[in-house]
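Rather than the whole complex, this shows some of its chains in their spots.
Per-chain residue numbering starts at 1, and chain names A, B and C are given in the order in which the chains are listed.
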Amino acid sequence: MRAQRVELFVCPTATPADTAGLQKLVDSGKIKPDTLVALVGKTEGTGFHDDWGRVWADVALRDWTSKFLGVPVDEVAKHVIFVLSGGCPGVITPHIVAITREWIEVPDKDVEVGKDKRMVVGRAGSDPIAPEEVGRMGQIRKVAEATRHAMTDAGLTDPKDVHLVMVKVPGLTTSSISDAESRRQTVVSHDLTFGPEGAGAYANDAAALGVAMALGEVPESKLSDDVVRRDWDLYSEVAMTSSGGEKRHGEVVVFGNAASSRSAVRIGHAVTRDFIDAEGIRDALRSAGLSFSNGTPSPEELTPLVHVFAKSVIPGSDRIRGQRITLLDDADAYQIGKALGGMLVASVTGRTTNYVSGGERNSHQGPPGGNIVAAVVRAEG
Amino acid sequence: MRAQRVELFVCPTATPADTAGLQKLVDSGKIKPDTLVALVGKTEGTGFHDDWGRVWADVALRDWTSKFLGVPVDEVAKHVIFVLSGGCPGVITPHIVAITREWIEVPDKDVEVGKDKRMVVGRAGSDPIAPEEVGRMGQIRKVAEATRHAMTDAGLTDPKDVHLVMVKVPGLTTSSISDAESRRQTVVSHDLTFGPEGAGAYANDAAALGVAMALGEVPESKLSDDVVRRDWDLYSEVAMTSSGGEKRHGEVVVFGNAASSRSAVRIGHAVTRDFIDAEGIRDALRSAGLSFSNGTPSPEELTPLVHVFAKSVIPGSDRIRGQRITLLDDADAYQIGKALGGMLVASVTGRTTNYVSGGERNSHQGPPGGNIVAAVVRAEG
Amino acid sequence: MRAQRVELFVCPTATPADTAGLQKLVDSGKIKPDTLVALVGKTEGTGFHDDWGRVWADVALRDWTSKFLGVPVDEVAKHVIFVLSGGCPGVITPHIVAITREWIEVPDKDVEVGKDKRMVVGRAGSDPIAPEEVGRMGQIRKVAEATRHAMTDAGLTDPKDVHLVMVKVPGLTTSSISDAESRRQTVVSHDLTFGPEGAGAYANDAAALGVAMALGEVPESKLSDDVVRRDWDLYSEVAMTSSGGEKRHGEVVVFGNAASSRSAVRIGHAVTRDFIDAEGIRDALRSAGLSFSNGTPSPEELTPLVHVFAKSVIPGSDRIRGQRITLLDDADAYQIGKALGGMLVASVTGRTTNYVSGGERNSHQGPPGGNIVAAVVRAEG
């Protein structure tokens, strides 16, 4: 049978348009046109709607990938998925992670059941999502279906083996709202921001619920338009989602572990129970198989750690462990919230090259007040 | 002989003008007019120059203290030292710590040498500091002298027993600069901010070097006007300083441990080696006598922890452990830098009621890139 | 018959808690407990949700007024209406306007019809507004009714004589939303901000439509829940509204001109046609009876100008006179939008003590893209 060999390469970037690290990987033969499946990264800049650092990075990376693959820029997305999260406030180093997947022929007898599971990755696109479906059941169902297809592509059947699902879905725009309303359809919000009632927040959260539905984290019977951004007890522990107005359909990348995998790396995940819960970060490292003798890993014990992907959603409550915080009132909460997640992760991983996205207030990505953390660790064998 | 019994009471505040927690302490007999020596706290608001939350808190607290002590508002400062640090971005709970000092008569024979040392506190004012001395040797020497007097007031002779020195000094104002220049004196800077060349930063840093000189952390021979904010290898590990234009002389509060003390609490300190060094926070807890079996304290093991006082000065370099961060370029660096210190402390202490001040770039308060942390722990006996 | 004599006194303030200017007016006999009807002002600070400058000003002013009137603080609002708008970015001088109304007995024969009309003021409270009514028809109708009552109190019958209606209404809070939902009622938004879909914006805009309904600017037949913050062609040209969670009912102050008035001042208003329309400001001055020979008033010609009240709502479109602006994407748009209104007014009035509130995006307060401006001018006779 065919088995996957997945690898991650972390490239710090010196400017938004810096592709030198990627080129070096190409030059050394570590990534090839037919193995590169995703570029996931943090781009420097404000992280706001008009963050030109992110836009420039996107343009420069697609241009580079187009040349690398030898395909036109507008076909790049068919081959490589881009997940660029804007804003590196605080102690988050701008970086790009190149994720490669190689297919290896393995004799069937060598694929032992019960063997040490290793990392696999799978991708799928969803059916087109209409503006009136954004942030609602239509989107939830389409993302759920795409998640199932991506699991199949990854060779995963048990949701327990899934540790991270990155999703990109269409958001709403002035023109897509006009389109829907001209057809006498309503939309979930006229607020185009990622604020509490913003279309961006609804799109991200419906996508998270779609993942939760596909993985059985939330039964379909509990889902409806009315629960999105209302019933915070419904959530996924592995979905990291983003949305952009320009897209027409969703894209899903599933990361998990499989016995058949021939990867040198393993993925795990956990959730923090609240905004200051460093133990949740350590749990994610443990879940990925990092072992540390003491309560917190030493620099040496952190050597096998390849990368951490974390959300830093701001809690909806103004209390942490019973005490009031003023973050919800803070005009800079969006940036500060993201920065704080970066510190929580860096203070445990001992490094600043962590993928941390967030800053929005409340989400179905992770439990109320807590956040999702996934870690990739190099296995010993 | 007379021995000190020092106690700390942490009161979270619901608004900048909230004195309910203090009043409750008074009503229950825990603080009395002749035992209250200092009010140290974090006030909510932006933390910027025009932060009205801090100003309102200052007015309301002085008013309350005036009534409590039965003295006019403008004499309150003779009895109680106020250290209010503005800005609670992120996970810093607005709060006031009331510090009391009671004098107890102890038979001389009961003051054993070598006994478990406990917390003491001492205060002193400096000679008036002229505008042309601010940020220069004049200020350094006067703060050093006041620090020695405050040690004497605390009953401390060995600098090793000093774990925290809070200092407030005059800054520069438009009018004090005019005054100096009318007398043909120069001033250290015309920039009234806390920016890299700001008078506020110079005043704070000269105060820190004054403490370092008094404690022998830096020999006087190495000190001159030219080293202030230039030679970062000269620093104090225990000085937390602030400055305000309206003051004429410096105020110093020394916190340490003494064998003669009859306090139930003990103080300790450490420094972080860089901006993400959670181990430095844990070292401060250990220094104060908190014991934890594993690498990081559990919630139960944190019970004896009374309070943490920490600085969060932004590193002067754009590298942390070899990787680039963009914090120095960030327009919100002042708030984000303070918020990150709050997270580093809270993720270890498991609580948000920590005193964390900072946000300025580079300082003689702590080593280059690192920060000062002091902790107070309730002793068992 | 009884006739009004209305006067306005503009007091710049040195700090949020500065009541010295008001006290001076009292000491000189210009304002008396039974003539003070409203305090309207701009307070320094960020203007954000947690702007402690505004809160401190509110507390200090109510305290001062309580002492001035000799009534308890919680009864002050029955006698004097407070409209404090937070945030003085740019060229807006923090200030308080004391508005007084004296009743004078005038022989009926002296009240000539067709005489030069002068300023009058009227006030009224609305019926309690339930959380589920906020931002909806319930609120619109109750504000409309209160506006009619305030007109009666002012002695005005013709809507054309109304030039400014200041309204304060309840907003939504976490607890009022819970209250409504516990009674199985829905609320207009769960977003408690003044963002595009925020409850604050809905409350303000429904209040503006209530004024528009009372004055016949919008026929009741065109009003419904669905048009609020949707149909921007419905608007008032005289309503300036604000909302706060703590209130239970609305308060309305109507400013207009009446033939019976014995005031020395006259009010007028106009709207700007877009965000850079200085001519709209000049039109308001002309409407209030300020005469200037040339296209723009000279400093001397501005002498009779007493005060300007202006909104500075950010346009919903990213185009001004055909060219793109990036204000809608700006993270600081709220403050910049308010600051720009301050400049537009100050560059015409030649002074910075103007009341300018705003910063929200789109509103039924004024036409799409334009803003409301009211001016008070001292009449010659």
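Heads up, the rule we're going with is that contacts are C-beta pairs under 8 Å (C-beta built on N, C-alpha and C of every residue); 3 or more make two chains touch, one makes a residue touch a chain.
Predicted, not measured: the structure shown is a model, and the values here were computed from it.
Engineer: Copy number for the full complex, please, knowing 3 are shown in place.
Structural biologist: If we count every copy in the full complex rather than just the 3 shown, we get 4.
As a working rule, only the chains that are shown with their structure count from here on.
Engineer: Mapping chain-to-chain touches, which pattern fits: line, ring, star, complete or other?
Structural biologist: Chain contacts: complete, every pair touches.
Engineer: What pair of chains is linked by the most C-beta contacts?
Structural biologist: That would be the chain pair A-B.
Engineer: Which whole number of Å gives the spacing of the CA centres of chain A and chain B?
Structural biologist: Averaging C-alpha atoms per chain gives centres 41 Å apart.
Engineer: Starting from the mean Cα coordinates of chain A and chain C, work out the distance between those two points in Å.
Structural biologist: 47
Engineer: Averaging over Cα atoms per chain, report the distance between chain B and chain C in Å.
Structural biologist: Spacing between the chain centres: roughly 45 Å.
Engineer: Taking each residue of chain B in turn, which ones touch at least two of the other chains?
Structural biologist: Where chain B meets two or more other chains at a single residue, that happens at 44.
Engineer: What part of chain B is in contact with chain C in the complex they form?
Structural biologist: 15-17, 44-46, 50-53, 55-56, 59
Engineer: Could you pull out which chain A residues touch chain B in their complex?
Structural biologist: Touching chain B from chain A are residues 12, 14, 44, 88-94, 275-278, 292, 294-296, 320-321, 323-327, 330, 332, 335-337, 339-340, 343-344, 346-348, 350-353.
Engineer: Flag every residue of chain A that touches chain C in the complex, lowest number first.
Structural biologist: Spelled out, the residues of chain A in touch with chain C are 46, 48-50, 189-193, 195-198, 229-230, 326, 329-331.
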